[in-house]
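Missing here is one protein chain; the remaining ones are kept as they sit in the complex.
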Amino acid sequence: MTKRVWDQFLTERDQQVFEAAGYGQRAGFGKRPVLIVIDVNYNFTGDRPEPILESITRWPNSCGEDAWEAMRHIKRLLHAVRTKGLPVIYSTGDRRADGWDRGSWSWKNKRTRQWGAGHDLTQTHLDGNAINHEIAPMPQDIVIKKLKPSAFHGTPLSSFLTRFQADSIIMVGTTTSGCVRASVLDAFSENYRVTLAEEGCFDRSEASHAINLCDMQAKYADVASTDECIAYIESLPGGLFELPAGAPD
Amino acid sequence: MTKRVWDQFLTERDQQVFEAAGYGQRAGFGKRPVLIVIDVNYNFTGDRPEPILESITRWPNSCGEDAWEAMRHIKRLLHAVRTKGLPVIYSTGDRRADGWDRGSWSWKNKRTRQWGAGHDLTQTHLDGNAINHEIAPMPQDIVIKKLKPSAFHGTPLSSFLTRFQADSIIMVGTTTSGCVRASVLDAFSENYRVTLAEEGCFDRSEASHAINLCDMQAKYADVASTDECIAYIESLPGGLFELPAGAPD
Amino acid sequence: MTKRVWDQFLTERDQQVFEAAGYGQRAGFGKRPVLIVIDVNYNFTGDRPEPILESITRWPNSCGEDAWEAMRHIKRLLHAVRTKGLPVIYSTGDRRADGWDRGSWSWKNKRTRQWGAGHDLTQTHLDGNAINHEIAPMPQDIVIKKLKPSAFHGTPLSSFLTRFQADSIIMVGTTTSGCVRASVLDAFSENYRVTLAEEGCFDRSEASHAINLCDMQAKYADVASTDECIAYIESLPGGLFELPAGAPD
Partner (left out) sequence: MTKRVWDQFLTERDQQVFEAAGYGQRAGFGKRPVLIVIDVNYNFTGDRPEPILESITRWPNSCGEDAWEAMRHIKRLLHAVRTKGLPVIYSTGDRRADGWDRGSWSWKNKRTRQWGAGHDLTQTHLDGNAINHEIAPMPQDIVIKKLKPSAFHGTPLSSFLTRFQADSIIMVGTTTSGCVRASVLDAFSENYRVTLAEEGCFDRSEASHAINLCDMQAKYADVASTDECIAYIESLPGGLFELPAGAPD
């Protein structure tokens, strides 16, 4: 069996237990997938590839160079998905000018005041919640604004998936242990099949990235290579979806 | 600073990153807490304390001896909470006889048919979804039946918390990386303050237990000792809540 | 244009306004419908057909004879739906023995204590939340227990619809102005096409029945005859859905 990124973090007993408990079965792809790209905005990528501990001084939520490496793979996925005419949904953060809607985030993080005001520290004039230009949305794509980890929580995402008659989700983005995991959880709970394109997921913590992939692969989603996801997408028939027009009506 | 259970699993960089990013601040307790006990039923505890790999042969979801150790602490919490008159809410699984409502679970686990029929394997005639007798609910307690990880998903839990005018949750149960984490996430997203009583949480995987506590402590909840939770509960004024009557009306 | 039941209740201006505002367009049926039967239990039908004001003395929520007339049509629909192999979902009420979970209902209705204890008044030993025997669920059907008006609220219904890959709902039941309307609203908001089979819907109030059908027809759903619904169902291809097994697994 192939080595997985989480193997090094598991204890010996853990390996046996997951197997014995029956977890980790392959769910498989669905028939009507959408691509969801979670929170790949400047807050989480920074404005340029640089070591995470440097980037984080200006962008408190930055995941550093791993974000830029992941975006290379997200780009490939976006290309395949757009070529095939599948829906693309991005999520990103939102905030009031006075920051009141941070709510519970402000209880657990002491730098939340810098989340929406990165330009003060970075002098880039970039909006931290803007999707990174490397993988910017196109007019027919859908952008979901959210306040909490899951792209489903307090948003119309589930109604959009029903509208598309989607049965499955290919997901990438950040952080693996935060907004990706929360979104996977809600998708699983709503009975969508979920596949994570592994190289398109990133996190600020190496252990959290690995173990959260492990948890999701065990219980909620398939963790597959981007290549496999692309091969699957290319195998689908065209014309599956009627996409948003993009142009003003 | 005290050693935490997750320290050994983190890389050196991870430790620096969490600190630099501002995560892990103490949220603090609220003023109107309820206790939520997640899924401490026979499916997850087995019918007796025994090594996890033995227990798991008969109870696929069992967490083995750790469950019974955790129940010792949950009992102490229940005593404090009941003495003070705070609401107690349990969650547990539910299922149709034909298992159709397992939905996405059956995609990821190959032993789901054994989840509700543990007695076939165990010859104990115990219902796997019954709360373990060691910490059995009392008539005035609330039991939430659920199909998916979070105690909020597809259940009336949020309306119950509003009814109680709760502002915070003390949570224990299992698995740390599964239903506990999912429930913490939803509670955080609904702007409840959450404290995990650490010794009352358990999991089948040691690494998942540790890293999920780490993730939650960083971003969504305080991970405190059971002693600290009890001291806080004892410090509260009495008569905060009007509890369910328990007796038929 | 055909006379509708609500016409007599509308003012002349109302008729002009609905038309001018563009409301009331036909949405049309979908391709993968499920049938949802809302709350046709003894609480709302009583134990026998009798004038509403008599029935209501023993069954506070009873809709009287209209319920029994509607059940004739619901039966016909059930027959068509089962013949075609479409999913059937029932909703009904639930309650704790102590009635605590009535919550907000107890603020607005002074007879809620009698809701779950109809047999005290009726001496029939019937559970008020049991689906009426005239249209009783079969083993492969799905029964949703709920506390509030909408069959979606605090229940796993939306995850079941995703599981079925349903795109539309045919709905009947009671009360038109209460649980039916609330369920239609949530279905509409989740982007499901909804058709009400008119003769299968009933209410305790004549005006509320008529005007709520009017509101729904204008904005959220099509109000069609049961005959038209049945003709549509019969026109569908067979084998659209994999239904629950019904038998224990």
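For clarity, chains are labelled A, B and C in written order, and residue numbers in each chain start from 1.
Just so it is clear, contacts are C-beta pairs under 8 Å (C-beta built on N, C-alpha and C of every residue); 3 or more make two chains touch, one makes a residue touch a chain.
Values in this document were obtained by computation on a predicted structure and should not be read as measured data.
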Among A:G24, A:P49, A:G85 or A:G99, the residue in touch with the chain that has been omitted: A:G99
Omitted-chain contact residue, chosen from B:Q15, B:T124, B:Q140 or B:S159: B:S159
Missing-partner contacts on subunit B, residue numbers: 158-163, 165, 167, 189-192
Subunit C residues that touch the omitted chain in the full complex: 6, 9-11, 13-14, 16-18, 20-25, 27-28, 52-53, 56-57, 60-61, 103-104, 107-112, 148-150, 153-154, 177-178, 182, 185-186, 188-189, 191-193, 204-208, 211-212, 214-215, 218-221
For subunit A, residues in touch with the removed chain: 96-101, 103, 113, 139-140, 142, 147-148, 153-160, 163, 244-249
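In this text, only the chains that are shown with their structure count from here on.
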Rotational angle, Cα trace of subunit A fitted to subunit B, multiple of 5°: 180
Centre distance in Å when subunit B and subunit C are each reduced to the mean of their C-alpha atoms: 36
Distance from the mean Cα position of subunit B to that of subunit A, given in whole angstrom: 26
Distance between chain centroids, defined by C-alpha means - subunit A, subunit C (Å): 39
Interface hub residues of subunit B, defined as touching at least two other chains: 103, 148, 153-154
